[in-house]
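Remarks on the structure that follows.
A single protein chain has been omitted from the complex, and every remaining protein chain is retained in its original position.
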Amino acid sequence: VIDGCPAGLKIDLDFIQEELDRRAPGKDKYRSPRNEADQVEILSGVFEGLSTGAPISLKIANTDAKSASYEPIKGLLRPGHAQYAYLEKYGIFDFRGGGRASARETAARVAAGAIAKVFLQEQGIDLVAYLKQVGAESCSAFSDSSKQLKDALQSSPIFCPDLQVSESICALLEDTMQAGDSIGGVVEFFAEGVPAGLGEPLFDKLPALLAHAMMSLPAAKAFEIGEGMDVATKNGSIHNDTFENRSGKITLSSNHSGGTLGGISTGMPVFGRVAFKPASSIRISQETVSIEGENALFELPVGSRHDPCVAIRAVPVVESMLALVLADALLMNRVSKK
Amino acid sequence: VIDGCPAGLKIDLDFIQEELDRRAPGKDKYRSPRNEADQVEILSGVFEGLSTGAPISLKIANTDAKSASYEPIKGLLRPGHAQYAYLEKYGIFDFRGGGRASARETAARVAAGAIAKVFLQEQGIDLVAYLKQVGAESCSAFSDSSKQLKDALQSSPIFCPDLQVSESICALLEDTMQAGDSIGGVVEFFAEGVPAGLGEPLFDKLPALLAHAMMSLPAAKAFEIGEGMDVATKNGSIHNDTFENRSGKITLSSNHSGGTLGGISTGMPVFGRVAFKPASSIRISQETVSIEGENALFELPVGSRHDPCVAIRAVPVVESMLALVLADALLMNRVSKK
Amino acid sequence: VIDGCPAGLKIDLDFIQEELDRRAPGKDKYRSPRNEADQVEILSGVFEGLSTGAPISLKIANTDAKSASYEPIKGLLRPGHAQYAYLEKYGIFDFRGGGRASARETAARVAAGAIAKVFLQEQGIDLVAYLKQVGAESCSAFSDSSKQLKDALQSSPIFCPDLQVSESICALLEDTMQAGDSIGGVVEFFAEGVPAGLGEPLFDKLPALLAHAMMSLPAAKAFEIGEGMDVATKNGSIHNDTFENRSGKITLSSNHSGGTLGGISTGMPVFGRVAFKPASSIRISQETVSIEGENALFELPVGSRHDPCVAIRAVPVVESMLALVLADALLMNRVSKK
Partner (left out) sequence: VIDGCPAGLKIDLDFIQEELDRRAPGKDKYRSPRNEADQVEILSGVFEGLSTGAPISLKIANTDAKSASYEPIKGLLRPGHAQYAYLEKYGIFDFRGGGRASARETAARVAAGAIAKVFLQEQGIDLVAYLKQVGAESCSAFSDSSKQLKDALQSSPIFCPDLQVSESICALLEDTMQAGDSIGGVVEFFAEGVPAGLGEPLFDKLPALLAHAMMSLPAAKAFEIGEGMDVATKNGSIHNDTFENRSGKITLSSNHSGGTLGGISTGMPVFGRVAFKPASSIRISQETVSIEGENALFELPVGSRHDPCVAIRAVPVVESMLALVLADALLMNRVSKK
């Protein structure tokens, strides 16, 4: 349910479906081979192709739930999995697929993000996310525009714009899958055309809103804006972005900060990164205990699904969260001046 | 103003003042030499030493504001500073000290955090933050308890528990100050005794709430939980925390995840890191333009204040934000079961 | 979508359906003869009959939408109807049935209220709403328990516990329908077993939360708690509820205030009233203009639906809103003490 979408926005079911298809698993061998059709249906909020201002309800039915495959392991605590924490919190856990702890919930984020993207495009904002790193294989920094980046992504099966790195990562993933293991990764995001003034000064700084959104993704373990962790080794004389007059328009000479100053956008591109842990579901046996505390060996049921590297599937999801945060910030900013 | 503080909590003005004194600048040569007394006063919400359930208003007057010292530079865009973004957002900027963009606002966070800490201590939760890294000087990981860490901090003028690293950082800061420059740093946080079940499953995962809080701090550029960015190079077989039965109690055998699974606390320590950029105020001249777009040289007025490394002052602030997020999550969790 | 329902609550689909059936139109001649099956379906949040803490999605499909019947009047501004205001606000209006301005949205409130009622019953709270007045026909005040009131409602086709008044109202409704007109009414609500301490002191006083909820209902024009508008003529010496010691327990001697003091519940029954305007859809022709501003006569299409008195259908809805507000207030109150 998307509440707060302004009226009059063109809602294109085909575009939403395309976006969902980018996230969908089973598209290639590096993503878990499920048959999730992820077919989206609009239940409300749209009239004659335009948003009405009412909440937009989208429904994506799970046509490939295989509860039975979870039966054999339902009494065991799954290593690295949300189940234990949920049981402690709620005293009850729906073992069939993980419920809200399943990464399947990100389909909803992508569908909502597709609508936010249309809104942003109309305002001249363009954005992209891509796989930057898996294991030790990492792309160097890009100075390209989001359009060039998007084009480069087309040729990679794993959303990685540097095709040489893309190939190295694919090789690494082959080895990881062979070993029945999983591996972590980093997704970079990049938004162009963001106007100055987005974000709120104190608790809702733009980086804080982005961090909240990204760290709410399953398996996210770190968030960076601009140069991120690397700022620890930088001097102010290098890191400071100075101002210049470029043909009558004041602009920044550099963008070390990743597009925000004092938590508010500067008009420069907004970029950063999100790190995702290795998937907890692996084919290697792991020691654990049952819910009753008996020692046990946890083994993924035959035929059950897992991704060798969740960061790949996370790429369109990070892009969607970026779109949602920027759309919200744009709307919020309409009340900053009288 | 602290709203939502439960009634019946012991509010100790002396403890709040002590906490403020830890943050206050001018305490040593590495923090900017201001005369901020940071004297706190309670205006409401406390009766006979206990919270009444009403909002607690605390007032910390700024007795050392020197607006005059900002006069000479008021027409210039300060490199790395919030002023430009504020002007774009609001069309108006109070140049005297930076308003809400001044790190002085963190005094309020520390005062509020002091109250949250009392609440947490009564629930058996203990927490600490410390300076982990400045430039290339970095502490290795600690396996100590929060109590041991706190004790170690006493001997360092910069909240760094590894005294050898503390000395190296001090030397580095001397050089940086000599050069009129600033440098970035990393603060680590650590909370023990956090019960399982804190955080909400989707958007308000505990790491998301922490990331939001930490990235709302002035100069914060990255947030990590558990192993943070390093997860990109880890395999699931290593990173997964397995379960074991330790004398009848189910617990985790390791804590790579930093105390949360599926975004919800597991009962293990919650730890992570925040990276702070180098302070934008430096004594080295920087090229910039005036608000009207004329080329200009920006120089800090003689006698104006700056910190060589804001990460030092950020230590008690990170600790306070950790306390506030955990206290909120504890209260929120009271409604998770019927 | 019901978010924030505590885990472990028994969710009984049959009970939800029963509640919906009470609201459903077409049950008798005084409610508009639609064929809304109002069949409810649970999409998420329930596992083995218990709430899991996840959002509970309920779906009630509209199986009787007759968009065609709205065609002839789609270009006219309907007197007393939301359409004009929506067009001004959003620039777009889904003329087929009124969208969110249709009273059909109250089905969702009743479904959610059914779940809140189960939660309240487990805490010993019982509640009821009933038709108090239509036109000049009005029940006198009741001193009965909610159980007695509920029993009395069984014999009335219009939720009116005073059977003599019930009959008079039915006769009045016959006349009104004959004339093709509609008429207003008042619904009274009553909750027993509400513990002291619910509601927040300033903006979220319990009467404020109730007023917000009730005035958000379609056609609601007034909200009263306790003696409501009549307090204007009362003296403090009469209206004040004094305290007494009844067998060792402090209690109030009277309940003029309707169960709250200073906006917080006292442990006495919470009661009040909501007034509903006459339905705007009538069979009498009304002058109006088209969206383009041409003079026109508005006539309800033959076969289209309308209720002579929406206050009747509002009875279970008011009961549901009461249940939802009290359930929220109960949960909120869990954080009032340390």
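Here the chain labels run A, B and C in written order, and each chain numbers its own residues starting at 1.
Assume a residue touches a chain if its C-beta (ideal position, glycine included) is under 8 Å from a C-beta of that chain, and two chains touch if they have at least 3 such contacts.
Every value quoted in this text rests on a predicted model; they were computed, and no experiment measured them.
Per the touch definition above, the residue from C:Gly91, C:Gly124 or C:Pro301 contacting the chain not shown is C:Gly91. Although one chain is not drawn, its touching partners on chain B can still be listed: residues 1, 7-8, 47-48, 50, 52-54, 86, 89-94, 99-100. Looking at chain A, the residues touching the absent chain are 4, 6-9, 51, 53-54, 119, 122, 201, 331, 334-338. Across the interface with the omitted chain, chain C contributes residues 77, 79-86, 88-91, 100-101, 105, 133-136, 176, 181-186, 195-198, 201-205, 207-216, 218, 220-237, 239-245, 248, 250, 253, 257-258, 260-267, 273, 275-282, 284, 286-289, 293-295, 298, 311, 333, 336-337.
By our rule, only the chains that are shown with their structure count from here on.
Homomeric contact chain A/chain B is classed as same-residue, with over half of its interface positions used by both copies.
Ranked by number of C-beta pairs in contact, the top chain pair is A-B.
Farthest chain from chain C, judged by C-alpha centroids: B. Every chain gets a centre from its CA atoms, and the centre nearest the mean of all protein CA atoms is that of A. The distance from the centre of chain A to the centre of chain B, with each centre set as the mean of the Cα atoms, comes to 26 Å. In chain A, the residues touching two or more other chains are 86, 89-91, 100.
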